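Left out: one protein chain. Kept in place: all the others.
On to chain A.
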Amino acid sequence: MDHCASVLLAFPEAKEITENYVYHKTAQQHVQKVERLIKENTATFSGLAAQLLEHVNPAINSISYLALLQTLLSRDKAPQTNQPLLSAITTFLMTFDPRQIRYVGTTLSNLLTTVGEGEIFPASVAVDLLATALLRIDPTGSMLTSHHISLVNLAYLTDNIEPIRPVIEKTIVFYPGIKSSSDGRYLCDMQLPPPAYITPDTGLTTKLNSSAVLQYDLLCGLCFIARSSWQKAFDALERVISYPTKDGVCSNIMAKAHNKWVLVGLLLTGKTPTVPALAWQGAQKIYGTLGKPYTSIGTAFEQETAETLKAEFETLGQQFWAEEGNLGLMRLVLAHYQRWKIVGLRDIYTKISLAQIRTITQSAETGTPLATEAEVLELVLGMIQDGMLNGVVEQPEGQPAYLTFLSPTEELSEAEFGAKMLQTAQRIKNLEPIVKATNERLGTSREYLRHLVRDSKNKDKDPGFVGFDHSIEDEDLMSGVLGP
């Protein structure tokens, strides 16, 4: 027992080691020692593991603690009933040292996968734990890992979306499989960009394929749709539909995402969105064909009367929309039609009576104007409350009520404007490390070097020399050059 404890606790505290090199060596040795300890004393170790767990601090000796957890988990047939073990796992995932665990990526990954399967913890706890752990491994959250995908999948299927918001709201710009030059830096270097230490080699992720990446963004979109965060949902779906493709292929996921994207766009802006220019031309054509019902919905949405929209919805039938998995969205679109029409009135009127609103706009759910002015009042008040409409309803004595549109956006003061610009500038500045990492990676890639070599070779050629074909045109060939 003492021997075991002495090995497990042998790792010094981080602040005692200043050099990355020393830390790297120590960590590697420690991992080896712990492995040997387990291998040589399998029987005794597993017996003592539960006891040892109490003596090891997960925040300081993360490697050792993880090894103990691993042993206990592999031995326990029904870990979900083992309360002390469960609480140990919880404490560990909330507090582990992100620097140390880079050396035991595979073991940590196994633990995360076990938790992610959702069997030993209830889903709500598992989702929360995984989200916290992922952000501990990579606080920037800019790298997609295999755990992200299982996490968002679990969260969406079990409807535990709130805890993963911090994860899915992060901007992803790195993917596993990028060949990153280590340029002699150590795994424990805290300045390393995420793709340098989260690799299939360190075990913190596995390799992904394109459909997994697409699936992740689609699921993110679905999660945001479930939370009614239209802008974020729209952005996530847009990432799917503008996914880079080669060889003229288009994924089913992309086509599905496009359909949802059109509907979300309608809810968000009241207009049919235009496919971003980055999306591949051929894919745009496929979207046009496969998404025909949706683009017609978009066109109908922009019309002044609700009949077309209602007809478009009803000709295909609820069955169709349900099979497409978009019935819920479609209902929202129908419900939002009248709201957007009322918002559109601000471009024509400054004040308008509720009675007039009732006659001009129609509900797409029924295809007719609302029955009473009270309903209009309710709708308009709801819109004002949601912040969708900037206006007030006034009701003078003895006269019909009317809606006054307030001027769109108050002018910002110079200071406010400056602050807003500064925020954006700061966000762009925050991209700098990512740009740097990308730049370094591209700078050391084989293709780039080859390009450089070719470039410099071209420069070597005498620029004064002009080829024969350039200088003499066909006519001259007949008369001048070859003539006597």
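Keep in mind that, in the parts below, a residue touches a chain if its C-beta (ideal position, glycine included) is under 8 Å from a C-beta of that chain, and two chains touch if they have at least 3 such contacts; residues count from 1.
Definition applied: contacts and distances are computed from a predicted model.
Novice: Which one, "Snf7-domain-containing protein", "GINS subunit domain-containing protein", "Regulator of G-protein signaling 7" or "COP9 signalosome complex subunit 1", is the UniProt name for the chain you do not see?
Specialist: "COP9 signalosome complex subunit 1"
Novice: Of the residues A:173, A:226, A:316 or A:388, I need the one that contacts the missing chain.
Specialist: Residue touching the chain left out of view: A:173.
Novice: Check each of A:110, A:158 or A:210 against the chain that is not shown and name the one that touches it.
Specialist: A:210
Novice: Can you tell me which of A:41, A:82, A:245 or A:305 touches the chain that was removed from the display?
Specialist: A:245
Novice: What is the set of chain A residues that contact the non-displayed chain in the whole complex?
Specialist: These residues touch the chain not displayed: 171-179, 208-211, 213-214, 239, 242-255, 278, 282-283, 285-286, 347-353, 356, 402, 409, 411-412, 417, 420-421, 424-425, 427-428, 431, 434-435, 438, 441-442, 445.
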